[in-house]
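Shown here is a partial selection of chains from the complex, left in place.
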Amino acid sequence: MLTLASDFGTPYPAAMRGVIRRRTDADLLDVSHELPRGDPLGAAFWLRFVLPEFPPAVHCAVVDPGVGTERDAVAVRAGAHVVVAPDNGLALPPARALAADSSDGVDTPSSSSGIDVYRIDGFDPASATFHGRDVFAPAAADIAAAIAQPGERTVDHPSALREALEDLDWLTRVDDYVDCEIPTPTRYPAADCLAVDGEVLVVDDFGNAITNVPGTVVEAADRDRIRMNDTVVPVVETFADVDRGEKLVTVGSHGYVECDVNDGSGAASFGLSPGDVVRIRGE
Amino acid sequence: MLTLASDFGTPYPAAMRGVIRRRTDADLLDVSHELPRGDPLGAAFWLRFVLPEFPPAVHCAVVDPGVGTERDAVAVRAGAHVVVAPDNGLALPPARALAADSSDGVDTPSSSSGIDVYRIDGFDPASATFHGRDVFAPAAADIAAAIAQPGERTVDHPSALREALEDLDWLTRVDDYVDCEIPTPTRYPAADCLAVDGEVLVVDDFGNAITNVPGTVVEAADRDRIRMNDTVVPVVETFADVDRGEKLVTVGSHGYVECDVNDGSGAASFGLSPGDVVRIRGE
């Protein structure tokens, strides 16, 4: 199985689908081609959220503001999954989530995290601006083809997957690669107080402003209302708990605190964009 | 076969695709993820329009403004199709169309309409806001898997489908469910007069304002021009029958009267939004 994710909009991903179909008949599913444009961190947030829902697969993910520069292409094994991406950190947050999810992670000294990073060589790009077509799609397709087994759909055990990847001479295991972490919010611990400073990671299609503050932080405080920057808002379980047009704070399905409006745009109402600071205080 | 429809935009549907692929290899096709947001009636219009084009399938449809409240999840058998949806009426208009389309509908006292409604239990949602991932996708996938037959693609006869559904212990046939009807326009009959009051149901991607007035009403009047609210406009067969930028009224491919502009937005030019009244009079 192959999944495809990018910030390319349309119709560029069609060229990637064609390239893949010239190389493999693997089941091909779109993740999204509207990932946050030119923002590997925001895109990594989404990939970390959705890729673990898939069974073992090769995930081709391209958000690549440095296309055409010297940055490498990498294939990251995580559990029984592979993430093919530019070496800009994009692959690492989802890879860590995929490895943590894996019940049978490979555990050797060189891979105690269940993750192996390989540099991809040998795909000579025909263009300076569309490595999705020239490098990432063919590399992902060739990996998917290499691990497909007659009768079964894919190598779906991490150790067998690793062996199959080690056999590809255009992959070289590397220890130095660009990493990226979803930033951790700052908590000010106190006995009876909720005080945490975070930031907005992404704004979703509903206009919800999703922060890096784990839902558990707010849930543990067990408050009906909190102060979000300068606004006191109810903490609720779902949109319908407030009237239409009213602001709310909830824990989204990704496990993070988000600033929403029932049937409206939380980002607009709270005045929040990706990167903006959110200060959450108990009321 | 499985189809997927929602008002989720992107990338949330990717999580549903992953959940489905963990449970079934069934052919998976998108209907749309841009259904009218939070508007089960508008969404039902579109599903009633497009789902009957498909061969027997399980259709997972999620437009769910009440997510996280007490509303149930339902699976509606209609002919040899199943529509999995929140119990807010969304499934019923397409289900009635699918049943009417079915040449071999099940006809028993309890199901004279060719429709059975089942409540879905047993999918404990991990989130309060994304039952598409937590309830509807896995339920639809499990139904698709249950009715897949070795050698054939699906149970494609209504009575065999009903038997397969009755065997699933997490489905309970119910008589009380939320229904929803596309509203019927008001006609003022008179011998030589066209007079009907309807409303705008949806505005499509072209900006066409689609009403609930059946095309047959206008076609029967056989007029070259009609009065649409305060504007007299030509009734034509196709956009090219008027100059670019000119208003027109036509019967769309869904069989309803729509207010259009050739190479422009009918909704903007006529000043119409979903829910707005349209008064159609003979000129």
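In this document, chain identifiers A and B correspond to the written order of the chains, with residue numbering beginning at 1 in each.
FYI, a contact is a pair of C-beta atoms (placed from the backbone, for glycine too) under 8 Å apart; a residue touches a chain by one contact, two chains touch by 3 or more.
Just so we're clear, the structure is a prediction, and the values are computed from it rather than from any experiment.
Copy number for the full complex in this structure file, with 2 chains shown: 3.
Please note the rule applied: only the chains that are shown with their structure count from here on.
Contacts from chain B toward chain A in the complex involve residues 8-12, 14-19, 21-22, 25, 28, 37-38, 65-69, 126-130, 133-134. Partner chain B is touched in their complex by these residues of chain A: 1, 3, 5, 27, 29-35, 46, 49-55, 57, 153, 204-206, 237-241, 250-253, 263.
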